[in-house]
Each structure stands twice: as C-alpha cells, then as structure tokens.
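Complex shown without one protein chain; remaining protein chains in place.
And then chain A:
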Amino acid sequence: MPDASGRAATQNPAPAGPSAPVGVAVVGRAGVPAVAGAAPRGLWGAAPQGVRRALWVLPPVAVLALVFLYPLALVVQQSFTPENGGGAFDAYASVFASASFREALGTTVWLAVGATAGCLLLGFTLALIIAFVPFPGAKAVARFIDVFLSFPSFLITLALLFIYGTVGMANGVWTDLFGVAEGPFRFLTTPWGVLLAEITYFTPFVMRPLLAAFSQLDTAQLEVAAGLGARPARIVRQVILPESLPALAAGGSLVLVMCLNEFGIVLFTGAKDVTTLPMLIYGKAILESDYAAACVVAVVNIAISVGLFGLYRVVGKRAGA
C-alpha cells in the first residue's frame, strides 16, 4: 500500500511476535531494505502511531504559532480594540470611510494587477527565448535568474534610480546631448515608475517556474507540431502556452500577492503621491501612531492576500495544476 507520500510502503506492518517472520529481508519498490516482523522503532519508542505523529507535528506547529500566528492574532485583536475606546468595528468604519484608504486600495490593486500582467507577458517571452531559442550563454542567463531572485527589491529600485532618476544617467546623457538644464525622465516617482520597478523585480518570479515547466515539455511535441505544418506562433499558442498554464498561474499568483504587499519598491522610488496599502500601514503606524487604523488596513491586506491564495488554489485544482 502506498503511504502518505505516495511511495510504496517498505516496512512490514505486522507486529513483531512469535508468528511474524523474523529476519526476512524485504526490499520495497523504493529499494529500501526493511526487516519483516521488526516493529518500527523511532524517537518516540513504542507509542501508538497516532500519538507518534502528533508528537512529530507538535514542535513545528508550536514554533509557527509563537513566531507567526500569535503576532498576527495581536494585529487582528488590535484592529478590533481602538485605543480611544468605542465599538469593535469603529476603526473599520472609520478606515473604510476615509478617501485615503479607498485610494490606497485602488492604487494597490491596479499596481499589483498591472505589474502581474507585465511580469506574465515579459516573463513568458523571456523564458520562451531562453528555453527554446538556442544562443550562447542561455544557461548562464537561466542561472542568473536564480541569483536575481535573491536580490532585495530596493536594490532594483536603486538601480533604476541611477538610470532614470532625476539626476540619473538617462537625464545626464540627455542634458549633455541637448545642452538643456533638465532631462525629460521623471516618471520614476509616478505610479508608472513603481510599475516599471515592480515588473523589473518580479519578472524572474514568473520565469523561474516557467523555465522549469519548459524543461519538462516533451520537445517531440514541438517537433511533431512543426512537422504537421504549425508555424512557431501557433506552436507557442496551442502547445507551449496551454501546457505551461499551471506554471504561469503559480508564478502569476505569487507575483500578484507579492506586489499587493510590496513596500520597499514604493518607498525607494520616492513616489510621494503613490500610496499603497503597505505604505498606508506604515504611515498610520509609524508617522501617525494610529495603530488601530494601521491594523485594520493590515487585516484588509492580509484578507486580500489570503483570499487570492485561496482563489489560486481553487482555480489550480480545477485546472488540474
């Protein structure tokens, strides 16, 4: 019988006893030798199987509860207990009624959706080129994608500042070329600058699962499709894209959730007029010391993220991902 991990069980479940064949070597499908009749002995000795499992689960659950769930619960609790008294939902009513919250929510959503769409488009195109268009250094580029994932988001923003910032390279070249006092590149402090930075930073998060999916794709399918008369565009549209949808969905949903919660990029672009939910939380908590309102916005942010994750799981299951 397969165990929970899907592998064939390799140990004889029969308890040790006079009737059990003792010392008979059994090799399961996984090739792991076991001794029939020998009772499994682990860290928890001869405790019943259910208890043993519970004991194994307990430590990670305790750590998780202590370092993650408890602080989260405190945030939720704070959102229902305004410091200046009042009803449990007063802070929610006040935040939801404020124009700044609605604006931040709108900005957060459109930036996240826009960045995700941009990442999907750019990531799919770049991954296609790396995976299917042979060029020298393709492997090195693919490895660099992995390294890129480890970069902090503000670093990318900082790099963009060097290029497109008010006193950045692009404006410097422009002023040198045309002898004017100021260059035209000022978009970095607008929502478009944030969008560019988010697309630049998060695109590799889409590419990584796509490259993995492309490496699993049977190249014979692409060859047969070409042999049947399909041009490259049709092969991409009808063969590669449908088969990489689960990877696209995984990368896209990850980017969407990360963009919803992105703080460093918005902060480093210096876009004062761009207020997203995380920026609003920062402003309420640190600048205004309105912790209840900050917690309300945080709860909304968490609810959106968890909701999107749930939606992704449901859609993913239906799509067979």
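Everything below uses one rule, namely that contacts are C-beta pairs under 8 Å (C-beta built on N, C-alpha and C of every residue); 3 or more make two chains touch, one makes a residue touch a chain; residues count from 1.
We adopt the following convention: contacts and distances are computed from a predicted model.
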What name does the UniProt record list for the absent chain among "Outer membrane lipoprotein-sorting protein", "beta-galactosidase", "3-oxoacyl-[acyl-carrier-protein] synthase II" or "ABC-type quaternary amine transporter"?
"ABC-type quaternary amine transporter"
Missing-chain contact among A:A230, A:A249 or A:I302 belongs to A:A230
Need a quick check: the contact residues on chain A for the chain that isn't drawn.
218, 220-221, 223-231, 234, 238-239, 242-243
